[in-house]
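Contents: one structure, followed by commentary.
Excluded from the complex is one protein chain; the other protein chains are retained at their positions.
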Amino acid sequence: MADTRTKIVQRAVKEIQDGMNVNLGIGMPTLVANMIPQEYNVLLQSENGLLGIGPYPREDEVDPDLINAGKETITTIPGAAFFDSAESFAMIRGGHIDLAILGGMEVSEQGDLANWMIPGKMVKGMGGAMDLVHGAKRIVVVMEHVNKHGESKVKKACTLPLTGQRVVDCLITELAVFEFTSEGMVLTELQEGVTLEEVVRQTEATFTIDPALQ
Amino acid sequence: MADTRTKIVQRAVKEIQDGMNVNLGIGMPTLVANMIPQEYNVLLQSENGLLGIGPYPREDEVDPDLINAGKETITTIPGAAFFDSAESFAMIRGGHIDLAILGGMEVSEQGDLANWMIPGKMVKGMGGAMDLVHGAKRIVVVMEHVNKHGESKVKKACTLPLTGQRVVDCLITELAVFEFTSEGMVLTELQEGVTLEEVVRQTEATFTIDPALQ
Amino acid sequence: MKKGKVVSSITEAIHDIQDGATLVVGGFGLCGIPENLIVGLQEKGVTNLTVVSNNCGVDDWGLGLLLANRQIKKMVASYVGENKLFEQQFLSGELEVELVPQGTLAERLRAGGAGIPAFYTASGVGTLVAEGKEQKEFDGRTYIMERGIVGDFALVKAWKADPLGNLVFRKTARNFNPVVATAGKITIAEVEEIVGIGELDPDEIHTPGVYVQRVIQGSHYQKRIERLTVAKQ
Partner (left out) sequence: MKKGKVVSSITEAIHDIQDGATLVVGGFGLCGIPENLIVGLQEKGVTNLTVVSNNCGVDDWGLGLLLANRQIKKMVASYVGENKLFEQQFLSGELEVELVPQGTLAERLRAGGAGIPAFYTASGVGTLVAEGKEQKEFDGRTYIMERGIVGDFALVKAWKADPLGNLVFRKTARNFNPVVATAGKITIAEVEEIVGIGELDPDEIHTPGVYVQRVIQGSHYQKRIERLTVAKQ
């Protein structure tokens, strides 16, 4: 499992380019932060009102007035800015964030994303996910390819309540990378050591294969 | 004429109560500022982004970055705050300004106000007037009762393009004071030395007379 | 004017909050929440409250105190996952819940404060959030209409205030507080420090005093941390 996540996170970090403003979702996406190349100038946005998240604090630096959207204590980098929640989402919803990397429960071949609610279980709320999927210029979803029961999470259609329709630009799993284009879902990369057959077997969705892969 | 304006302004200042946040329009309303009792704590709002207008500056205090909505150089009082234009009009349109005192070209018996445009003449624009008439909690209009040609500016219906419909709460002229209520336009005060007959003669609008006046 | 909008006790600050009131409340998680005002409401015991706030505290702190005390009838929030009491009361039907995307919640509060009755947003299109809402196309894209929110009372927490009600927030404790401050018919700010009039730089005031009706000096700030995370040495 750790290895699976590492594979996904290592691939996800390649989506980040120098100079980008990026929002990382709670959970696995947060792990991407540690792997951004040191020489890059990337500003990480936290939807509770910060652009320029720094590393976790030393114990003597901990400040209860300084947390990220996952409610973890953090620090800021030089050049950071604080703002209120309306400004934060103006930034997100107005298309000023270059990239959001979000976790997923299910992704459909149309690029639909479900990642906020499992009916019958406790409803926690969507937080900022429904805003991010419509606002950020590029939406990358990171998730494991199959669930605990071995069922594909890459679906023909989502079975869980949606976070957004046709919002995913790129899906990264431990098996493969898919891009969502106007022509549909395209397999663009296989993770190291993974065969096309394995991806086909583990994927419920219908997809085409990038010619460069064949 | 100077006497007319003085009469109007002296009456208008009585609309201001201690602790109010007030917006004064360009022209005659601006003159009200100088007459607010010293002991009052009143904050004057300028729609270009200031709450807490102070007196005009001494020559050595003049700052081109500090002007009012009439583009005059000003100062600030202690406790003033600067903000951007969206915040300024959020304040105005969200009902957070207690009182706006505005100039008028015509007021109708329905409480309509025309004060921004004379067709055929150059159109200057409405500035913030259309926002103020719907936003401030109380709208007081100050204007001369008749125009240069001796025609009543207090009309049955406005002939000039409107700034707002049914927006005036109180009209102050050199002859009288009217309140606009759900029962219509009510004459509530005569200026000193003015007779009811004179007001009736100079007013095109239909109004009732406050019983206290009779 | 030294006193201005400053009231002398939490009791006085919330004296007119009645059963059935709608409260809009600042904070994100437990960061930047009006701790003392919430404890005051718990002690006052007002019930049937509708509370609009991004989160609902934890079981034993923040708005969770009012849940525990059965004072909240309806909660409007974007994320309520930190609170087991919430789950119980929601599943038992005791608590009415409206979940709102976080950006939509922030914008609805800003709109309420700014006199905007409704606006359009893409957030929630094609999801449960869109159910029963008016849809409209602009430039080939679908949006839903969302309404502004105004509460009977707004409760916020600021770092510093002056007696005119000008507020300054600190770091991410700002969060929802400035928009919440605009969205109350009566806005009550509890603060860590009250400074003299003129001591706040007019260029650095986050919330102009026009939005604030009462200022109260808070005490014994706990500022609880939900997820203490420190760097690996």
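Note that the chains take the letters A, B and C in the order they are written out, and that residue 1 is the start of every chain.
The rule is simple: a contact is a pair of C-beta atoms (placed from the backbone, for glycine too) under 8 Å apart; a residue touches a chain by one contact, two chains touch by 3 or more.
None of the values given here were measured: they were computed from a predicted structure.
Remark: the absent chain touches shown chains A, B, C in the intact complex.
If you put the hidden chain back, the residue from C:Val7, C:Val97, C:Ile116 or C:Val230 that touches it is C:Ile116.
One chain of the complex is left out; on chain A, the residues touching it are 21, 41, 43, 45, 50-52, 76, 78-83, 87, 89-97, 134-135. Residue-level contact of chain C with the missing chain is found at 107, 111, 114-122, 136, 138-139, 141, 143, 147, 168-171, 174, 202-204.
Residues touching the missing chain, restricted to chain B, are 46-50, 55-59, 62-74, 76, 82-86, 88-89, 92-93, 112, 117, 122-131, 134-135, 161-166 (touch as defined at the top).
Rule of thumb we're sticking to: only the chains that are shown with their structure count from here on.
The chains in contact with chain A as well as with chain C do not exist; no chain meets both.
Ranked by distance of CA centroids from chain A, the top chain is B. In terms of their C-alpha centroids, the spacing between chain A and chain C amounts to 28 Å.
Taking the mean of the C-alpha atoms as each chain's centre, chain B and chain C sit 35 Å apart. Centroids built from CA atoms put chain B at 54 Å from chain A. Among all residues of chain A, none touch two or more other chains. Those residues of chain C in touch with two or more other chains are numbered 110.
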